[in-house]
Every structure is written in C-alpha cells, then in structure tokens.
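Pasting a structure below so you can have a look.
One protein chain omitted, others in place.
Each chain gets a letter, A, B and C, in the order it is written, and its residues are counted from 1.
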Amino acid sequence: MIVKMSKWATPEQIAAVETKLHEWGYKTGKMVGEEITLIGVYGDISRLPTGEIREMGGVDALIPISRAYKRAAQKGEPGRLIHKTVRIGDMEVGGDALTVIAGPCSVESEAQIMEAARMVKAAGAKVLRGGVVKYRSSPYSGWEGIGSGSVEALRHGLKLIVKAGKEFELPTVVEVLDPHDVAIYEDMGVDCLQVGEPNSKNQALLNRLRETPLPVIHKRGNSLDIEAYLLWVERIMAEGKENVILCERGIVSPNRYTRNTLDLGGIAALYYQLSCLPIAIDASHGTGIRDLVHPMTLAGIMAGASVVLVEAHPNPLVAKSDGFQGLFPEQLTRLVTACERVWELRRCLEPLYIPSALLERQYETRVAADRTRFFGVT
Amino acid sequence: MIVKMSKWATPEQIAAVETKLHEWGYKTGKMVGEEITLIGVYGDISRLPTGEIREMGGVDALIPISRAYKRAAQKGEPGRLIHKTVRIGDMEVGGDALTVIAGPCSVESEAQIMEAARMVKAAGAKVLRGGVVKYRSSPYSGWEGIGSGSVEALRHGLKLIVKAGKEFELPTVVEVLDPHDVAIYEDMGVDCLQVGEPNSKNQALLNRLRETPLPVIHKRGNSLDIEAYLLWVERIMAEGKENVILCERGIVSPNRYTRNTLDLGGIAALYYQLSCLPIAIDASHGTGIRDLVHPMTLAGIMAGASVVLVEAHPNPLVAKSDGFQGLFPEQLTRLVTACERVWELRRCLEPLYIPSALLERQYETRVAADRTRFFGVT
Amino acid sequence: MIVKMSKWATPEQIAAVETKLHEWGYKTGKMVGEEITLIGVYGDISRLPTGEIREMGGVDALIPISRAYKRAAQKGEPGRLIHKTVRIGDMEVGGDALTVIAGPCSVESEAQIMEAARMVKAAGAKVLRGGVVKYRSSPYSGWEGIGSGSVEALRHGLKLIVKAGKEFELPTVVEVLDPHDVAIYEDMGVDCLQVGEPNSKNQALLNRLRETPLPVIHKRGNSLDIEAYLLWVERIMAEGKENVILCERGIVSPNRYTRNTLDLGGIAALYYQLSCLPIAIDASHGTGIRDLVHPMTLAGIMAGASVVLVEAHPNPLVAKSDGFQGLFPEQLTRLVTACERVWELRRCLEPLYIPSALLERQYETRVAADRTRFFGVT
Partner (left out) sequence: MIVKMSKWATPEQIAAVETKLHEWGYKTGKMVGEEITLIGVYGDISRLPTGEIREMGGVDALIPISRAYKRAAQKGEPGRLIHKTVRIGDMEVGGDALTVIAGPCSVESEAQIMEAARMVKAAGAKVLRGGVVKYRSSPYSGWEGIGSGSVEALRHGLKLIVKAGKEFELPTVVEVLDPHDVAIYEDMGVDCLQVGEPNSKNQALLNRLRETPLPVIHKRGNSLDIEAYLLWVERIMAEGKENVILCERGIVSPNRYTRNTLDLGGIAALYYQLSCLPIAIDASHGTGIRDLVHPMTLAGIMAGASVVLVEAHPNPLVAKSDGFQGLFPEQLTRLVTACERVWELRRCLEPLYIPSALLERQYETRVAADRTRFFGVT
C-alpha cells in the first residue's frame, strides 16, 4: 500500500500519517518528490484500517500494491503454481481430472430428477446439479422452485435431488439463497452448496457459509472485476474455510447478443496468475443460448477451467425454467466426450506454456547487443 | 409480446403455439412474412409463462412489446403523468416538497448518532439515515457495524438511531441485509427500510419485504438496465405493496475515475416515462468522491429526483466507514440550502417542458408543406 | 510514476532501472519492502518512455501517480480553480455566460438550414450547428450528408451553413471526418470544428487538428474513462493548441433504455477536479430520446457544463437523419429559456460549494476530541 499525500500536505500531516502507521505496527518508507510525498506501508495490509488513513489530513489517495485477498490467492511462483483440490462428496475436484457437473435448472418432480440423474450418469458427468428454490427475474414467472414457500417444501425438494444422486452415485450441488436455510441443506445430505450470481455480494449469506463444512461454488457477480470477485470469495474463507470453487458465468458488456459476456480472460488470469482455487465455467448462464454452450464450455476449459457447470434436461421442451439454455440429452453426452478430449489435450500441451519470468533473464543479457543489432546504437 | 417463429417452423408448429396461447386465455394475431411468421399476444402478459413458449417447437425468440412490470410502471399519459407519494413516518415523500435524507454511513455510538442527528436537523434535512449492519467489500475491514454479530447487537444499534431520530423529530431509514431481521427492524421502530445495492437482486430479501408495512427504498443494482431494475422493484410490489422508493446510486461503466457512474438519464427516464414511484439520488455512493457529491446531487434533482440520500458525519475524519465520501457538517448545510433552491427552480420551470406527443399532431399537418419548402418535392 | 519491481527482482536489476532513469535526467527515490521494492520517478513524466521501462528485467508494473495530460489539466487549486475560455467566432465560450449551440443533425437544403438558423436565433441560442458529412451506423441508410461524395459537394454544404450563420449572425460548428478536409472547412469560413464520437480516437484526424487555428469540440468516445479521454484531447493540444472544448455525449453501460448513458459525474469530475477546458453537454446523442433531452441538458449544466449542444429542426418529422432526437422549435425555445435560468441559479449557488481541502485542517484539530466524544477513547 502506498499513501499518496496531497501537494498541499504539511510536514506535520506527513509525520502524523507515519506515526499512526507505526502505532499499528507497520514499517514504512518514504519518497519525497518535487510536488508530492509518498509513504509506503510494508507487510500484510489486509487488516489495515484504510478508511482511517484515507481520512487523515493531507492524505490524497491510497494506492494498492499487494492484494487484499490472501486465502484465495495464488501462492506459487511462475513455473511452479499451486492449484488446490476441493472434495464434493467423494469426488476430488480441481486435480488431474476434469469434473463435469450437469443437471436441470430446476428439480421439477421425482420422476424428472430421477430421469435427469440417469441422463447425467449415462453422459459420463460426475456430479448432479438442480435448483430447488429458483431465482427468477420476473416476480410473475409463476414457478419459483419445488422447494419455495415453506421449510417442508424445501426439505422435500432437497430430498428428491439427494435421492436421485444416491441412486446414480452422483454427488449433488444445490443453490442456497437464504442464510437461514444452510443447516437444512446440510441436514438433508446435499454435497455442495452454490451461491448464485444475484447473491454474489450477499454479505449475510457469505458470512454464514464460513461455518459450513460443505464445499461452496461461488459464482462471480456480473459487475465484478476479477480481483473484486476474489475479495468477496475471500469473505467465505476469511476464518479458515478452504473448500471453495470459483465460477465464471458471465459479466455485463456492450455485447447484447449473448445474455452475459463470458470473461474467459478472467478464467485465464485466475488460473495462471491470481488464485489457487479450482475454476468452473458455466456457459449455460454465460451465453443464455443453447447452441453456444458447447463451444464456450470447450473454450473455457482451454482458458483454465477444470470444472464444467452445464444445464441439461431429459426434455428441455417441457422444462419449467430456463429450458431454452438447457442441453438435450444427446448434446450433453457429446459435450462430455468433447470436454474430456479438450481436457486431455490441455494437459498434454501444458509443457508448451513458458511463463515470461523464466525467459526474462536470458533476454536481458542480450539487450545491449540487440539494441546495437536492431538500431545501431549501444 | 411477439412470438417470432424460426424460418424452418412448420405450419403445425405455428398452429400449436397459437393453440397454446388461446388455451391460456390470450387473444393472438399473426403476420406471415416471406421468411418468417410472427404471432402477437394481446393483453396483460406479465403472467405469461414465457419459458414454456420459448421451448415450443419452431419458436425462435420472444420479443417484448409491453412492459412486464405493472405496479411500478407509469400509468399516466404525456402531459398528465402520475407521480405517487410515499410516507416515511409522518413525512410525505415524492410530493410537492423535496426530501433530504442525511446521516452517517454507520451508527458508531450513541454520542455519535446523537450528534449526527443534531447536525442533520440543523442542516434542514428531514430524515435521518445510518447503517447498523454494514456492507464491506473486504472481509478484513474489521468493522461491520454496531449491530453486527448478534440479535442483541442489532437491537442495540437500532435503538440508538431510533432514539436519535425521536430526539430530533426525524424519521429514520436503516438498511436491512437479512430477511430474518425484518421483524426486528419493525419492532424497534425504524420508519423506513433500505435495500442496498449488493442486495438489489436478493430474492429472499425482496420476497420478505412484500409483507412489511414499512416503506422501502430499493437501490438499483450496479449492473441493471433501468427496466430490469423496475422488474426487481416489482417483486416487492407484486402482491399489493405500494410504498416503495426508487434510488439511483451508480452503475458500472468505462469511467474509472468515479467509484460508480450515476445514471441520471435513468432518473429522467423513470420520472418522465417509466415509473410512478418517487426517485432518490444517492451521490455519495454514486461518485465515491466527497467533493463531487454536491454538484451531482443538484444535477440529480434537475434530472427528476425528489429525494436526496446523502452521507454526512459530525467529523468524517473519525468515521469508522466510508468517511471519505461523507460530507462535513458545513457542506451538508449548504447542500440542503442549494437543494431547496434547485428544487424550487425545477418546479418553477416545469411548465417549460412540453412532451412531444402534445406537438406531433400539429407538425404532422405540416409535413407535406415542409417537404416542399425544404426539398422542393411534394 | 512508481516502478514496482517484481518479488524476484535482483539487486542488479533494481540498480539498472535506477541508472536508466538517471540517464534520462529523472531523480528517483526508493522504498525497499519485505517482498518488493518500489522506485519513485520525480518530475514531469509525460515524456518518459514507459514502454522501455516496463520491459526492463525485474520490472513488474508501472503505477501512475501524476497525470500524463498536462495542457488539458486543471492547474488551479481547491477554491481557486482555473477555467479557461475559448472563442467561437466572436463568441466567448466557457466564461460568464452559458453558450447554447443548436441546429439540425444535418444540413439538408438551403431552405432548411436557413429556416433552422432562423429558429435557432429566435430561440435565443448563440451558435448554429449542422452536419454536412454524416456518420451513419448502417451503410444502407441512404443519406450520408449533403456534403458527402465529392469535394464540390462538401464545399457546397459548408457554404450553405456558413451563409445561414452569417444571415442570422450565428457562428457555425460543423463536424469534420477526414483529416484531408480540414483545410476546406477553414477555407469555407466555418467557425468551429467538431470531432464526433466515432472519431474520438482517430489519431490521424487529431494530429491534423493540432495545426488548425479554429476551435475544436472533441466528443468523448463511448468507451473512454474520463482521464483516458483527456489524454486523447491532449493529443490535439500537445504542440501548443489551446482552444479545445470538451463534450460529454454518453458512454456504454448496462442501461439499454437510453441510447447512451450520459456520464454527468464525468462532467463534474472534469469541472471540479481535472480540467481547465470548457465542457459541453450533448443530451441529444446522450439519450437518443427527444423527451429526455430537456431534463438531461438542465442536469448537465448543474453538473458543470457551460456549453449546450442540442439538435433541433424546424420540423423534425421531415428530417433526413436522427429526427427522432431533434427538438421541435417550441421545445428548443423553452429549453434555451430553462437553460438560462438554471445557469443563473448555478452561478448564484457557487458560493455554497466548499471544497473539502478548505475544511480539513479545521476538522483535523478536532480529531482527538471527537474520538473521545464519540467513542470514549483518546
């Protein structure tokens, strides 16, 4: 962190900032320029009371240097990155194998979720997803999920998907919307919780999830910078929780053709530079167009995802919600096959990726010679 | 609503869509083009199961014609718009008078909120605001509000602000984050609830607010189109609730200098075209820069706001949160004065605004003559 | 500018960066942290070859501290800002008086522009605008302006608007699209050139405008941060040109209701913090909705604009381009009246604006006392 003093700051104000930082146990450095003075703050600034500093006399701005998220951060170094795994049921996610999580947008009936689980298993996907209380952008959509309206309905809906999962030996992922429901999800045997996009910044819910032993898939809010997203993820992890999975499902942009804009560059940044956590690609919500789910899922794997979230339905034409983006069974089967081939290739191509840090030294030694060679100067 | 059939749709598929719509009680119309057929759906489509239609064979897309929000909508006509009022305590908001709602970001102590209420009253503002449980983007900020952590803390925090409000005869507005806390807010005597930006799409919270008799200020999410925002607002109102206030507090954009981008064009669209609800301008969060709060609040009034939300603190230099955007007491006093002057002028200038619908007929009669006059053609 | 070294940087790499900066005549400072070292660069960095630094071994990133635009920048201090004026013909723009620039989207015929100029004059606006070569988003619109297609057509179109301006004693503003046409505009007697939004980053055109004595209105590109915009404006001014006017006409955002999103916070930032140049508000393009032009123009003035750009037509129903956002004559007349009233009020309210820098000292002296008062600590 750098504290930038204003050009009207007095020496006393500058000294006061330094004193305050020392009181809090930080070491500082200082650069006195012609117009302005900068004060560097050393060490772990994630707990620095920045508001208090920003308010001190003569302070113009705070300039971040190191990141305010710690647990969600990548801690390796170029060429030796650290990528953690997370368990969902007895599946290990984020390791050597790709994990495809598939299922309908909503659990609609016992027969439907059973059939969906059969489809998911047959397609070769490894985890079953299905919503029990649904987000709807219009209050008049009529259907807010089999589990909406009462605790009994919620328990009933969760029971159905857990039963379907057990029948076909698939761990289950279900979205949770209300912090007070978390215990019910745990109690009913759900294997993994999901935070949906509209709740990405729901502080009450995220705080509550600190306490669950279940893994959590936290979807990126559609207006969040990739590092701001990590700071919301960090909220779940702040007291020690480790088993969190990231998920890119699209952000806002000037493109209006797709429902959202999948930020695969964000996935690549997370995987190659910023985070140690497994990353999921959700191209169903990320495009909102059934026929773009296939290519965008494959592209997401190539960018760095190791988890695939995808909506599919035994017959999307009768789905009660979001059927227009759910895959037909044949499409799911072929997508899983294609995903495995792309994953295999990505793993095989990994040795071809050389981080610049491993090359820079060598090219530095040539700088003078190359300047002469190219520009005729020394 | 128009149902656009794909160019490969069969006559049977087109007939099936019409039949289904008729079953649901809608009248339809049809336009058969060279390549595609369009089916128009007449009547109130707010409860139409669009997902089911979208999934029918041969359907390419649904094209909205009329709006899916009804209660939040403007129901007047050009030149005779309808603008409702909402009561906060015994204040009437959205009517002939401007309402300034001011106070600190957070209730920090009894002494602080008392002093803040005194400041607000002295400045001429009419409603006291103050957060008791706070949103923080970093989980390590340390301070999440005097009311965070337990029901007792929440009750204590609410008690302080309600007491301060009563002492200075100011109704109070407090943000609520958890649906299960609503009853506590009501019980403690808060006069108005606020939904913050990160919860703008929090379905569990919005559904719960349908039942409260208290007025609600619902802040626009920073990634929401102005009509998508009204659809989330409609969620609170869907079962009959009327006392809701809109609030523009900034959206994402390519401008990175201000913390958010205040969409005053959205305010003007709401006021002059889309909604009957009172509109608040929150330039504190909308700019994130203390010295821009004054001009942007005034601009917001000029665009159509009749409620001002503004952060101020007896001494922002000691504020525990967001002090950098809170006004100094002198700034608040002068802003309230300026707001009243701008409001007065806006009211006085209203007769100068002529909706185009009142002029079109007259100019239509001149079209032929003007074409001849300008272009020499008939 | 701060040079942030990577955590793997060697002492030799750090020394090399310092040496290079010294060779270029810069003074430097250094802060050695636990993990990383920062090197501060003092002085005017606008001509620093940043690319070369960024490429040196061990350099992680460059962090800007002071601004890379100089001529377009605000050079005053809080409470004593400097706001320059620019002449268009014999009008002084940006000073004590508001300047309304009005006219049709396009010059369509001699009769039309004459009638338009009469309307503009009668309404009380001071400058006449009108396009001679038009931007069209579709290549099939059919009409690309009276001046498109040949040098003769261009001269003819320019002659018409200049003649109309002279007849009604109104200086004229016309958009230029091709750098090779600038001399023709000068030759034909146009009083002010305009750079349209699609050309906001057209380097060849901006470079050419360095040489014209005519004033230039440079419209902000719809994807530009407000400071990135100033850097493109600076391109015109880089070799000494001073007479440039800024213009906010809308940027992209999640709001899809208006054609663009007017960033009035950007206007306030320019006026109160960033720039010394006059600022125009163009609510015609900024909203794309005729009935929102009036309120948004007034809001723009309140935010800091002193120039109004507005489209109006003697009969917009016969306009060949963009008529849907052009005002009817009655609307223009009333808007000019309203603008003057708002301008007058803004001037009158100016003493109520107190920059925080003038208050901070006084509140700093109270910090300890207020902490004790509010929190019971010293």
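We take it that a residue touches a chain if its C-beta (ideal position, glycine included) is under 8 Å from a C-beta of that chain, and two chains touch if they have at least 3 such contacts.
Because the structure is a prediction, the values reported are computed rather than measured.
S.K.: Checking the contacts here: which visible chains does the omitted one touch?
M.R.: A, B, C
S.K.: Among C:Ser6, C:Gln112, C:Thr172 or C:Asn199, which residue is in touch with the absent chain?
M.R.: Spelled out, the listed residue whose C-beta touches the missing chain is C:Asn199.
S.K.: Would you mind spotting which of B:Val233, B:Val252, B:Ala283 or B:Met296 touches the chain that isn't drawn?
M.R.: Among B:Val233, B:Val252, B:Ala283 or B:Met296, only B:Val252 touches the chain that is not shown.
S.K.: What residue numbers in chain B mark contact with the hidden partner chain?
M.R.: On the side of chain B, residues 2, 4, 6, 8, 13, 27, 29-36, 38, 40, 42-43, 56-58, 63, 65-66, 77-78, 223, 252, 254, 256, 357, 360-361, 363-364 touch the unshown chain.
S.K.: Which parts of chain C face the unshown chain closely enough to count as touching?
M.R.: Its contact residues with the unshown chain are 46-47, 49-52, 54-57, 68, 135-144, 177-180, 198-199, 201-204, 221-223, 228, 231-232, 234-235, 238, 251-252, 316-324.
S.K.: Can you list where chain A touches the absent chain?
M.R.: Spelled out for chain A, the touching residues are 78, 108-109, 111-112, 115, 222-227, 250-258, 261-266, 268-269, 271-274, 286-287, 289-292, 294-296, 298-304, 314-318, 328, 330-331, 334-335, 337-338, 341-342, 345-346, 348-349, 352-356, 359-360, 363-364, 366-367, 370-371, 373-376.
Note that only the chains that are shown with their structure count from here on.
S.K.: What chain pair shows the greatest number of contacts?
M.R.: Max contact pairs: B-C.
S.K.: If I average the Cα coordinates per chain and compare with the overall Cα mean, which chain comes out closest?
M.R.: B
S.K.: Residue numbers at the chain B-chain C interface: does the shared fraction exceed half, giving same, or fall under half, giving different?
M.R.: Answer same: the two copies use largely identical residue numbers here.
S.K.: Distance between chain A and chain C based on Cα centroids, please, to the nearest Å.
M.R.: Roughly 37 Å separates the two chain centres.
S.K.: Can you check how far apart chain B and chain C are, centre to centre, with Cα atoms defining each centre and the answer in Å?
M.R.: The mean C-alpha positions of chain B and chain C differ by 29 Å.
S.K.: Return the residues of chain C touching two or more other chains; collapse runs of consecutive numbers into ranges.
M.R.: 78, 223, 252, 254, 256, 360, 364
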